[in-house]
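Every protein chain of the complex appears in place save one, which is left out.
And now, subunit A:
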Amino acid sequence: MFKNYLKIAYRSLTKNKAFSLIHILGLTIGITVCMMIFVYIMNEFSVDNFHTKQKRIYRVMRNFKEMKEGVPYVSGPYAPALLNDFPGDIKQAVRVNTNQGLISFDNKSFLEKKLYVTDPGFFDLFSFKLIKGNAATVLKDPLSIVLTETTAKKYFGSTDKAMGKVLTLDKQQQFKVTGISKDVPPNSHIDFDMVIPITSYLNNTGFNVWINNRLFTYVLLGEHTNKSVLEQKFAPFLTKYMGADMQHSGIKISLSLTALPDIYFEKASAFDNVKHGDKTVVYIFLCIAILIMLIACINFTNLSTIRAVERSKEVGLRKVLGAHKSHLVLQFIGESILLTIVSCILSIGLLLICMPWYKELLGYKLSVSWNSAPIYLFLVGVILVIGFLAGSYPAFFLSAFSPIQALKGKLRLGKSGNFFRQSLVVVQFSISLLLIIGTFVIVKQMDFVKGKELGYNQQQVVTVNLDNDDIFNHRRLFKSTLESNQAIASVSLMSGEPGGFHDVQTYEVEGQNEAFKSRSEFADFEYVKTVGLKIVAGRDFSPQFSTDTTEAALINETAARKLGFTPNQAVGKWIKNTVRDSLKRRIIGVVKDYNFLSLKENMDALVISPSDDRRVAVIKLKPGNLNNAIADIKKAYAQAAPVYPFDYSFLDQKFDVTYKTDIRQKTMLTIFSGLAIFIACLGLFGLASFTAVKRTKEIGVRKVLGSSVSNILLLLSTDLLKPVAIATVIAIPLGYCFMQAWLQNFAYRTPLHWWIFAFAALITFIIAFATVGIKSLKAALVNPVKSLRSE
């Protein structure tokens, strides 16, 4: 019997090839998209799960009363103090400093951006596999270095040749290769190319002063240690070591522990430069996957039902010959499962084809683990669920036919069935329209953000990081060389370019009882001019005032407002950085607010002062030949830091980096909503074909009675487009609510104009009409003699 079912399933599939194609194609696309998203989600949730001690590893986090998110950077003394004070609870503590440096061997030099400086226990705590070297001892020697396989090959050609060789860091220190690790897997938030021990740095003030926070500290808790209980003991710990500092600076901090698997999903920030994922994106993708699958399933059900009706004779006959209802239900569900299996196989092929492109779109390494169970469980799940869900409606619907009716071909899809099918189409189009609206709003918001007046110069501005000792030590030479160049308008050295790093610092301000928290910019006198800010009160820094370096500061309008001053009132008040300044500074001017943070964040208070902290050079070019100017900057850089490769970026490119995730979301959503509407239209096309066939006689009669082709076209299309119209009514308010919620992520939001929704609805209608119109027109053009003869 099974063989007979298979045979008939195969033959009825091949009988109407176009219809079968629509049937399978829709489902295949649906399953492929789901698999893509499944692979992505699996990958996101697998981050850091390969560490054997993952359940006991935590990262220390500093929290501030006034800030929502904590800062995982702590200072060097935390680790030994924690081990000392909590011997029963904290078994191991490993500090990790993500660094970069110029690494040389023979005449080869590379700027290595993933150089980790860690405690020797690094490979013992984490489960990064060592190909060569012993995890417990590999970093014991202060001048040892561990390379990843790829890095070893880059310098030495093979891992065998690498062992024992000596690499030079920043032309000074020499490190001997003592171990080779496997390349860091893509699902690790820690991402290094080489690791050196922290040992030789510990005498450095950057590593041994309590308030100099610059590294991560990972701890291994005791097997029976309760995290929350331990966290409660941290308050007295902080008072013991940091009490005086906290009192002096007015900053109140607390410590907490983040479990290893949760680190990846913590919010990325300038204070946390490891790899991070975004749970919101994961959930958005999950929703899209479910919605697309739903559309595909509905399609499948609708098309199966239509197809089943065409097989009514077979159903009737089988009943006459003694088939029970259960036989038929089994047969049709079986066929549905068979089709799903075919679609799954095609989907795997499609996934393999799309994978390289998909990886690029996601922007990270992603591999499908074909040798692990989840993907197969997923596929089996898809086959069973979709096979059953999509197959059961037509199965039960068909097996309920009276055999006499079925044989006479007088089968009609009853009114209630019709209502059911129309409802399915409504759901399909509601989802499609929802996705289209989502895409529109995201695109519009991105354009809005991109086009927003940021309040500073973006065009023709180049940034160069002062990220090695040579360029840092020779920064004044670099600056003066550039300033003397005709192609360059001005140069400013600072702690963070607009959109970049602006640390939160604490200030005492005249007339304020409480410490004032503000973002800070440390920059030279050319800052305002180079970045292109407007002074609304007072004056800019000036070399004419010899005390400006130590005794002057600028604030922005928001800072003045938060302090309760008008810009003019603020000028002349004193302000003092509780950590960095020994003297009080005078506010000499107020700058107009400009978006120095990403537009996702609200405008914040900013204090600009000429304290020493130079991390980046911002160079404003004169209009003219860009390439020549860049060549000149490169020359100046080579003069200041000859051994380091020159790297630069344009300030306006910063946008793409800041909004990377959003831009990706935009691209993905555009593609997925396109696919959704495509699948939905496949279904509509199927329904239209069916309607055209079903109403052949009616069309014939109408034509004989004098109806025009356009009348018939209108008649058929109106009926078919009704569910699309209902979908519009449902999707628009829903879309409004969803997108309103999404926009809350941004501090500056594009307005949700009515025409966005109207336009989305119009597009959906045009596509749906085109789909239905083709079939309807074909039906309307048939010679009535032909359509009536068949009766």
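Some notes on this structure:
The rule we apply is simple: a contact is a pair of C-beta atoms (placed from the backbone, for glycine too) under 8 Å apart; a residue touches a chain by one contact, two chains touch by 3 or more; residues count from 1.
Simple rule for what comes next: contacts and distances are computed from a predicted model.
Remark: of the listed names "ABC transporter ATP-binding protein", "Integral membrane protein", "Lactate utilization protein" or "Aspartyl/glutamyl-tRNA(Asn/Gln) amidotransferase subunit C", the one matching the undisplayed chain in UniProt is "ABC transporter ATP-binding protein".
The residue from A:62, A:189 or A:319 that touches the chain not shown here is A:319.
When the missing chain is restored to the complex, the residue among A:57, A:79, A:333 or A:407 that touches it is A:407. Mapped onto subunit A, contacts with the missing chain fall at residues 1, 4, 7-8, 11-12, 15, 313-314, 316-325, 327, 402-404, 407.
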